[in-house]
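Here the complex is missing one protein chain, while the rest keep their positions.
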């Protein structure tokens, strides 16, 4: 059994990692850290783990010996302090925060507003989107797990950008459930505020923008310009990102379909479908992608459960690859549907 | 024009008072206080008031001269510090908090956990439920506006208790929308927590219990025992309280119907209906009551918008009575329905 | 008192008309028709009207004499059969369906799939968006009330298109609450389907598209191309339409702000705001518009309650103009906020 640890065990991503790993056949959760709950039983914070995980939170990951791999599921700024020590001890790391996603340290500092203190590892971190970077992930010691918005958007946009049929000026109108905002209550996620509303936020300034642009650049062959407007919608889990492109060459619906089908036809977790559905993927690592030609434009939809394929499930998918396991181990179950 | 003030203008009850009073023909909002927003425009906190109220928050109500009546819409413990000075100046007061609802100071101190510093006025405060205490309200200088749960429950239970047909051992299972919890974000009202759940809370210890029992005692003629279990449900506005009684005498559905109809038939705001509907009352001062005989039991439902008939609308109804106005002035509009 | 009738009184738009008109000081609801409920009390279908409207549904509008104005609140295809007779009798008409919105009969027949049987009146119908066509509405006998999506979109786009700063190739990603789909249950509006989802629908084929394009053409000075993707979101009331433009000339945020402020600064019901909020307008005839420069693009948001400013409230606003009343009569109340 591979021994894994989770730094940041009380948050949604940490809890979701534990939920998934609790039934993973090849992995043992050996440690979960929490500053505020150190010493307490994990199942007090995450009652759904009762019967699946008998573990107490620790304060520091270094208290637990013989770890093989550590997930960092903390707010940004923490991973860059934890990862160097892990890698030095030969422990692989998967960071679910934004710390290692942007290879350009200047871009990081501009968007996150503080210095990056681990520039060396920043260069080597592999972007953990298996459907596009599978081989790099297999050999990686440090994986930067994509953000939930970025995952849904890159899955939707990648094939089309690679095709050269569309321009690289993309408008993304994304809708996210409230669990994407994490477990800390706020005015915006207060039920009375958001429960009967749709709230655009961080218009033009969301930190996922440079991450999306960086990934998109790799497909587009030239600098992509992403106009990104996220919206909070009153659902708990799920993201649907609607991505609008201009067609640069004539293309039929069938042309577009075949581009996506050839990209995703053999994938386990990404499905090209005629009509996207959040409920079809919720509680699973599956994603749906759909695209429609609308005159001289194309709209592509990317749909994920923000906590699974958009966070912890994808991190486990990356872990499987890093450990040489079948990538669907512990993740091979369908979405809820209803 | 009567000049009114609102102490505690940033919260939901304060905002809702301003929303209702903004179109009231006989009243002018002369002051709204807010410690945190003093000096700022009211419509920055409450954008829906744009075009209806051009006012800045002040820090203290005493900054505004010539007030005729003041609403206190603050957390409990504040009104008892503000009310004595108001009454001394001949300013009438309506307290929307729990400070003046319990005539028994010992009961207050037991449930609220701190001393009551205005015991004199506590004795004289009138309980502001117009459908049962209309005449007392008309002559009152200080009205204790009922809680939202209590309003829905007393409207549902009052006629039946007065009838003598039922025992005084009542089980109340109440369901409230999240706006009842106020505007301060918390773990329970965080959308990801409550958005797809029903959460019983304060089981056996909710502070509305003694208020309900006190009011119920007046109808029952002997001490009523109320088992009160409130539940948070994922709607923004609305309460439905389901009240279960044992029949002590035989009674048909028609008997029960006629008890309620004779109580509420002439009321403007309380309607006895065959099937209760939250949406029929939302955004209005109307309440619905419904009752069904189930063998040797009766279930009575009380339905209000917690922010209107359950708080600010009822306070305005009381104000109208205290000022000698028609009680429906400024409140005479139907619920949304959809 | 002006005597008005409502054809199609059981649906959401008909019920909402009655809700608004019930407290209108200058108007009496003299008739509401319903094929299925003819002879029954209106308040059985719309319990929130109890105490406000004592009327029975009739089968045909012609049963009621001496009407001054009739609202047609039926599915498309009905108004074109009812309106000619009304106009011949000198009764003014406001159609809330799509029958008279498109002046080009060929466009109508293409999008609605059936013949238009009242082409003459189609030419003369005035598009009922007061903020842009106030004078025409004042003199009209037949007003085509705009659709809910179109209202939100045109309010958001109009000022910018008129400014000449932006191109006429617009992407609109709109989000509507479920009441926009009407009162007939369907698979898509079944709570288990839509309650935890965001569902794009009629992608590229929604019937509001030509209406939006027609209106937009009038502002753009040349043919506008609207890529319109509506989404069903799990809220009951409210629309937010996010409209994306390319800037054709350089413009600062201040430039954009001043365009909108000069357009809407004196309007009663349309407010240019820094952050749009559905809850600020819900249950009212108010609309919010907001716009942000994002590099070489602008996103403009239009927010309305789909049943009020997006349907019945706007129809009453038009009625007021047609009757020579102050346009805000009966509509002068703020949105809920919470």
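First chain written, first letter: the chains are A, B and C, and each begins at residue 1.
Assume contacts are C-beta pairs under 8 Å (C-beta built on N, C-alpha and C of every residue); 3 or more make two chains touch, one makes a residue touch a chain.
What you are looking at is a predicted structure, and each value in this text was computed from that prediction instead of being measured.
Among A:35, A:50 or A:223, exactly one should touch the missing chain; which is it?
Checking each option in A:35, A:50 or A:223, the one touching the absent chain turns out to be A:50.
Would you mind spotting which of B:4, B:17, B:220 or B:278 touches the chain that isn't drawn?
The single option touching the absent chain is B:278.
If I consider the whole complex, including the chain that's not displayed, which of C:40, C:81, C:190 or C:223 touches that chain?
Of the listed residues, the one touching the omitted chain is C:190.
Who touches the missing chain here, A:92, A:175, A:237 or A:297?
Checking the options A:92, A:175, A:237 or A:297, the one contacting the hidden chain is A:237.
For review purposes, identify every residue of subunit C that touches the missing chain, sorted by number.
12, 177-179, 181, 183, 185-187, 189-192, 194-196, 234-236
Kindly note down the residues of subunit B that lie in touch with the hidden chain.
Here the touching residues of subunit B are 171, 173, 175, 177, 192-193, 196-200, 203-204, 225, 227, 229, 231, 233-238, 240, 242, 244, 276-279, 282, 292, 294-295, 297, 299, 301, 338.
Going by the touch rule given at the top, which residues of subunit A touch the chain that is not shown?
Residues in contact with the chain left out: 12, 15-16, 19, 22-23, 46-52, 179, 183, 196, 236-237, 268, 271, 273, 277, 279-281, 283-284, 286, 288, 307, 332-338.
Definition applied: only the chains that are shown with their structure count from here on.
What whole-Å value do you get for the distance between subunit A and subunit C if each is reduced to the mean of its CA atoms?
The answer is 40 Å.
Using the average of all C-alpha atoms in each chain as its centre, how far is it in Å between subunit A and subunit B?
Between these chains, centre-to-centre, one finds 45 Å.
Of all the residues in subunit A, which ones touch at least 2 other chains?
177, 192, 196, 234-236 - these are the residues of subunit A that touch more than one other chain.
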